[in-house]
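One protein chain is absent from this view; the other protein chains keep their places.
We call the chains A and B, going by the order they appear; numbering starts again at 1 in every chain.
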Amino acid sequence: MDDLVLAMLVRALAFGTPILLAGLGEIYAERSGVVNLGVEGMMAVGALAAFAVAQSSGSPYLGVLAALLAAALVSLPFALASITLRANQYVAGLALTMLGLGVSGLLGKPYEGAPLAHPLPEAGFIVTALLLAVLLWFFLQHTYGGLVLRSAGENPETVDAMGIDVYRVRYAAVIFGGAMSGLAGAFLSLAYRPSWADGITSGLGWIAVALAIFAAWHPLKAVGAALLFGALYHLSYRLQAAVSPEFLKAMPYLFVVVVLSLSALRKGPSGAPESLGIPYVRGERR
Amino acid sequence: MDGGGGGLRRIGPFLIEKDLVAPPIRVLLVSAAALALAFLTAALVFWAYGVDPVLAYRTIFVETLLSSGGFAEGVRRAIPLLLAGVGLVLAFRAQFWNIGAEGQLLLGAVAAAGVALFAPLPAALLLPAMFLAGFVAGGLWAVLPALLKLRLGVNDVLTTLMLNYVAVYLVEWLIHGPWRGRTAFGFAYSDRFPEPAMLPLIPGTYVHWPTLLLALAGALAAWFVLTHTTWGYPVRVTGDNPEAARYAHMPVFRVVFAVALASGGFAGLAGVGEVAGVHGRLLEAYQISLGYGYTAIIVAWLARGNPLGAMLTALFMGLIFASGDVMKISLQMPFRVTDVFNGLILFFLISSERLLYYRVRWAPVRKGD
Partner (left out) sequence: MRKGLLAVLLVLLVAAGFAQGDKLKACWIYVGPVGDYGWSHAHDQGRIAAEKALPWLETQYVESVPEAQAEAYIDRLVKQGCEVVFATSFGYMDSVLAAARKHPDVIFAHATGFKRAPNVATYMADFYQLYYLNGLMAGALTKSGKVGYVAAFPIPELKRHISAFALGVRAVNPDAEVLVRWIYEWYNPAAAKEATEALIAEGADVFAFTEDTPTVIQVAAKKGLPSFSHYSPMKRFAPELVVSGQLVHWEKVYIDFLAKVYAGVYTSKNLQDVDYWWLLSQGAVELGGEYGEPVNPRFVSALKARKVNHPVFGKVSVYDLVVKELALMRDVELAFDPFQGPIKDRRGKMRVPAGLRLTKHELETMEWAAPGIKGPWPNEPK
């Protein structure tokens, strides 16, 4: 029985890793006040960049680097539209998802289905994700930089008053979120599968968005949430004879609806940043 | 940046000023420019993929606009886009941020399949009952997040979005489990609908015309309600300024509730059309819908809140889907190409939004200024 629990824990961690990585990035973006629904698209771009570079250069580490850069790069037009041009963040995020899935699906054609000769071990990514969760929590809660980031999401006027550019903070958070999604994509194409195909992210990006909310925008709680979601996914294969897998797979999405409703019902704080989703206009009062 | 309508910035002899309204001609120009930029950027992507962009666009043009079969395929895809898109026009007008048309569409498909497969109805009543059930199921799937928003203030974007995936797994569960067809040989789809539960097609095409008529009628009805009835006024005011609406004792609750029901219901009708007009069975979610619910957001956005405009924009986006087929067969490009178009168009559209409220005036600098 202990073996079973251990096996489950290991698989939960493995499946939870990409959603944890991307979820942490999304938490940072949202703590700065920007909802980026483009996680799925950025993850797909990261996965392709990682695979293409790893396969052509022979070095999976270069692949990881490429994933970070490529995903950060595709988050830029989103940042431009949603922060500078103050377009609707949600719709801009959807556009980013479509674009990321489209561009990676198109440019990835030559790599489709080909397996990777030198994959990376899952363990490296798992440990990295856990360490990052702690680091990001510490930065967010216990440093000046973290305070600025949180203020940009809670009360951007005060950040402005401190003489710090709100736009710059939000840009940084969004780009960082992009890089984290890219890392999650690299995990998928270099370690978890290890191969590339259209649709490689299979909705994980959306689970990452759900995770950010479910974890109440807290990096450490995100670890627990990732474990829970990962365990559900693993169990959908373990308990195939007893519980319908679709029910377990739908759980993360249902959880978000329930958690959002419950925290609203309690009138307590859901942990959502005050200015989440609201474009900032310098010098304009709300 | 101050809000007073004075001169803001000068570029050469042009003065750029803030404007409170966006005249139709400017909307048209800006939208056209956004589309042009999207197509130009897509050309870059094609070039990176190794396909000559000129050849790509020529192929698309010839095979969709100049070929009757290709055009009909565009129309077929425009049907769900128009239905879901009109629903979203209504929802967005009332500031109900329904991103869940995809899930509502799937619920409509599920309800239609349930009626088609299991309801002991006389043949003549089958299709009307399917459309009714689809409308109700899609509507309820949207009403739930609307209620959560109205009563508890829960973010509607997130709930409608999450419910999309719940709908996907509901469909998967049904076709893997209780509704898996006895004639499906173990594959994941339901039995075929009986003949009276199938929609007729325009001969020589795959266009299920009853749904097309329904969609056109829906767009007209929505336009009429918005512009010519006492219902339309509160919808517009609720959307433009919910505080004012409350202040004027307008029935904000009822307006948002009704809009959510209609919006989800229209998407549900789209789902009915897909299973009864195209597939004839319930099957995997990604086969029922090619992401119509998400593309409908573009349809609604491009239509700028006008249900009649959605007729044009739905056809436009439908043709984009049809061009995906063309590029796949003639140029061996993956169907994902449509996502490149969709993403770019949406990006440029929302990014250009701000431009609508500026006007450029010819005002050469006079000496002494």
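Structure notes:
The working rule: contacts are C-beta pairs under 8 Å (C-beta built on N, C-alpha and C of every residue); 3 or more make two chains touch, one makes a residue touch a chain.
Since the model is a prediction, treat every value here as computed from it, not as a measurement.
In the complete complex, the hidden chain is touched by one of A:Ala7, A:Ala161 or A:Val281, namely A:Ala7. The hidden chain makes contact, of the residues A:Trp137, A:Tyr192, A:Phe214 or A:Tyr280, with A:Tyr192.
On the side of chain B, touch with the chain left out of the figure occurs at residues 69, 73, 172, 176, 180, 185-188, 192, 206, 278-279, 283, 286-288, 325, 328-330, 332, 334-335.
By the touch criterion stated above, the residues of chain A touching the omitted chain are 3-4, 7-8, 11, 15, 109-115, 119, 188, 192-195, 197-198, 202, 233-234, 236-238, 240-241.
Here is the rule we use: only the chains that are shown with their structure count from here on.
Taking the mean of the C-alpha atoms as each chain's centre, chain A and chain B sit 27 Å apart. Here chain A touches chain B in the complex through residues 35, 37, 41, 77, 80-81, 85-88, 90-92, 94-107, 109, 198, 203, 206, 209-210, 213, 244, 246-247, 249-250, 253-254, 256-257, 260-261, 264-265, 277, 281-284, going by the rule given at the top.
Within the complex, the chain B residues that touch chain A are 1, 45, 48-49, 97, 99, 145, 148, 152-155, 157-159, 161-163, 165-166, 169-170, 172-173, 176-177, 294, 297, 301, 333-334, 336-344, 346-347, 350-351, 353-354.
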